[in-house]
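Below: one structure, written as structure tokens.
With one protein chain withheld, the remaining protein chains of the complex are depicted in position.
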Amino acid sequence: MNFAFSVIAFLILATAAAAMCLRQLVHVALLLVVTWFAIAAFYLWAGAEFVAFAQILIYAGAISMVVLFAVLLTRQAPLSPSLTPAHPGRVVAALSLGGAVAGTMGYAILRTPLAPASAAGPVVSVRELGMELMGSPLAAVLIVGVILTAALIGAVVIAASPGTTKEEESS
Amino acid sequence: MLGSGILQGLAVTAKNFFGSFHDPARFVTTQYPEERTTLPEAYRNFPFLVAENAEDPLGTLRCVACQICEKECPPQCIYIEKSKDKKPDATGKLQLYPAVFDIDISTCMSCQICVEVCPFDAIKMDQVFETATNERFNALLLHKQNLAKPNQYFHRIHPSDAAEVDARLLAERKAAEEKARIAAAAKAAVPPKAPPSAVAPTTPSSPGPAPSTDPKGLPPSSPS
Partner (left out) sequence: MNAGPLDSAFLERAPVQLRDLLCGYVPEAVRPAAEALITMVAVLAVFGLLFAYLTLAERKILGRIQNRPGPNRTGPRGVLQPFADAIKMLTKEDIVPRAADRLLHFLAPVVLVAFSLVTFAVIPFGRQLVAIDLDAGVLYFFAAGASTELAIFMAGWASNNKYALLAAMRALAQLISYELPLLLAVVPVIMVAGTLSPQGIVLAQAGWNFGVLPHWNLFTPWGLAGFCIFLVAALAESNRSPFDLPEAESELIAGHLTEYSGFKYALFFMAEYFGMCALNSLGVTLFLGGWQAPCAFLSFIPSYAWFGLKLLSLLVVFIWIRATLPRLRMDQLMRLAWKFLVPLALLNLGVVAFWQLTAGWSAPLQLVRWAASLSFIIVPFVLLGRKLSAGLGPRVYRYAAS
């Protein structure tokens, strides 16, 4: 297998696993950012420039902010939650469910036929991407845009509406 | 319209920028130490001792070591030791002089109280401020040699003050000379009046002629 691909894949998996193991939520968020950068590197390796930059712009530039604000503005659990589970049944349930998901995904991945190694991927320029988006999925793109705009306006309206929420919060 | 104020502000700053190259009103910095601003006459920093003569400053100090300034100085930065002998001052009168006169300028706060209380106009405020040294204690203790400066220097830095002091001292000297002249004239006029032998020796308590201002300060000799 390609050396670059294996390095990127290892980086993605390692940072994701480390993110799941850490205690400090801010460290988790920052490690997730590294994971997203590694995914963008994967897209670059695969030749999808536009998707890679969009991935960085959206995930590392916007979603990371949302995660960090959410982490900082909400009350945190005590910093040292206990390592031993409350009930041994929980351990069994976790392992079995996790194993089932991993098994299904692994089976699906291994059963998918890979493209022959010699086939080069399509070189898609931004112009062609744009033409594709404005072709058959046009309605979906417009609806998504309308939904996002509505959400944005709704958020602004909620944030700007004056105070019954403030009195309830302070009690 | 929105933004017109910002544009006016930008115009003002641009005028300032271009004006600073040719218009002295828009470049008010004095590039010290190449250029210096003129100090106002009343500017004061540390004291100095006034000497009448520029050729012999240490010998013609007005200071008579009365130690009033040493006692009145709030941070007590003046140290005076009187001399053992007396020297004649500007009027010829014998006065003490300071053998040691030290001012610690690291302590002096330039309050001018020493100047205000000096009865002899001997200590006045100087205008030097470039007194920075590399040593911490010794170089900041000024001795008589550093502090003695001639009256011409006083005239140069505080012209109106110096003129007033000189006029006053001159007037005092003239008044003193006038008094001495009258006293001498009165004393010269007295002896012809006193009868040589008519006065009995049993009138010792006769008030003598007008008291003379003989420099020796001795009372007039009683007729024996």
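Residue numbering begins at 1 within each chain, and the chains themselves are lettered A and B in the order written.
Rule of thumb we're sticking to: a residue touches a chain if its C-beta (ideal position, glycine included) is under 8 Å from a C-beta of that chain, and two chains touch if they have at least 3 such contacts.
For clarity, every value in this text was computed on a predicted model and none was experimentally measured.
The residue touching the chain not shown here, chosen from A:Ala4, A:Ala46 or A:Ala62, is A:Ala62.
In the full complex, chain A makes contact with the omitted chain through residues 26, 30, 33, 49-50, 53-54, 56-57, 60-62, 64-65, 68-69, 72, 125-127, 156. In the full complex, chain B touches the hidden chain at residues 1-3, 6, 9-10, 12-14, 16-17, 20-21, 26-29, 31.
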